[in-house]
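The complex appears here minus one protein chain, its other protein chains still in place.
After this line comes chain A, so read on.
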Amino acid sequence: MPEATVKTPGPAAGMRDRIGGAVRWDTAVGALLVVLLLCSFSFVENFGNALNVSFLIGNTLPIALIALPMTMLVVSGEVDLSVGSTVGLSGAVMGALWNQGMAIETIIPICLLLGVVCGLVNGLLVTRLGLPSLAVTIGTMAAYRGIAQIVLGSDSVTDFPFQYLDFGAGRIGDTFIPYAALPFVVLLAIAVVVLHATRFGRSLFAIGASEEAARFSGVRVKRLKLAMFVTTGLLSALTGVFWALHYASARYDNAMGLELSVIAAVLLGGVDFDGGKGTLGGAIAGVFLLGTLQNVMSLLNVSAQSQIVVTGVLLVVSVLAPRIGREIAHARARRRTAAAPPGTPAPPPGARTPVA
């Protein structure tokens, strides 16, 4: 949540994102992903074949898709917990309309529009009323899921047209690339450019670092945040359509709890929950690190329950480790200043570590 904590630059300011002042966190996660992939390819049976890798990518895509706007949202200091419910709602509406006999070419745009509306509701409540996004999206999480339940009840719709199901679940020839990965790569490229190479993206970082400062330097804070909430809704709805096709099942409880997986992956990728810091590369590395770990653990017959523990531990470590690293860097800097000749002002203890 955006707290107006003053971030005083200390002598170790440049090391803020680094572990003990050496490696950037997102680079470390990326490296870890590469190491994990290499180990899995060489040591885990059945991991390396094209079919398994295509499963891995296909099953990770929903999280990856939502992680794109979620990263930007968290960078700007907000969060959206209603994404899982938006996925469920868009799937449920898709199923209900399909049961009504509507053509799928009309249904999909309607679902996407619905996602925009969901995002708009979140965004307007946050930006116009000034409510904390956490509280708002916990509310809309229940509301959207509830509407999905009202729309579709406990039905499950599975008889979507074959070519669409094939697009959702199939892969290109005998390669490891699912069809759906291609549009994702395009979206990823767009997101990377927008966040890291445009004025819009820089403004998001500015808002996350200090909303007030951003406003005074001419950033249209509310408009930008609203845009991000709407984008998140849109991509969640897209994911809902993909989910229903990929698993050939539209149910109201599709993607239950997905919001937690997305946030876990994004934070694991080094995006700071307080806003203002993070990279899309790191977030996507985090997403695929979790996805690959789950795939490998399933292949190694590790129970689903143990996988939950691993996810939780990784999440806690991913937020704890950078802070500990920072503390160490601080302590080192303090020692250095203490060793320096008197007159050099020592950084006040705990200057940049506001109360949790």
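Things worth noting here:
The working rule: contacts are C-beta pairs under 8 Å (C-beta built on N, C-alpha and C of every residue); 3 or more make two chains touch, one makes a residue touch a chain; residues count from 1.
Going forward, contacts and distances are computed from a predicted model.
Of "ABC transporter", "Cytochrome c oxidase subunit 1", "Carbamoyl phosphate synthase small chain" or "Autoinducer 2 import system permease protein LsrC", only "Autoinducer 2 import system permease protein LsrC" is the UniProt protein name of the chain excluded from the display.
Interface note for the absent chain: among A:V83, A:L267, A:L280 or A:L293, the touching residue is A:L267.
From the options A:A31, A:A213 or A:V319, the residue with contact to the unseen chain in the full assembly is A:V319. Of the options A:R145, A:R171 or A:H246, the residue whose C-beta touches the omitted chain is A:R145.
Although one chain is not displayed, its contacts with chain A can still be listed: residues 1, 5, 79, 125, 129-132, 134-136, 138-147, 149-150, 153, 257, 260, 263-264, 267, 273-274, 303-313, 315-316, 319-320, 323-324, 353-356.
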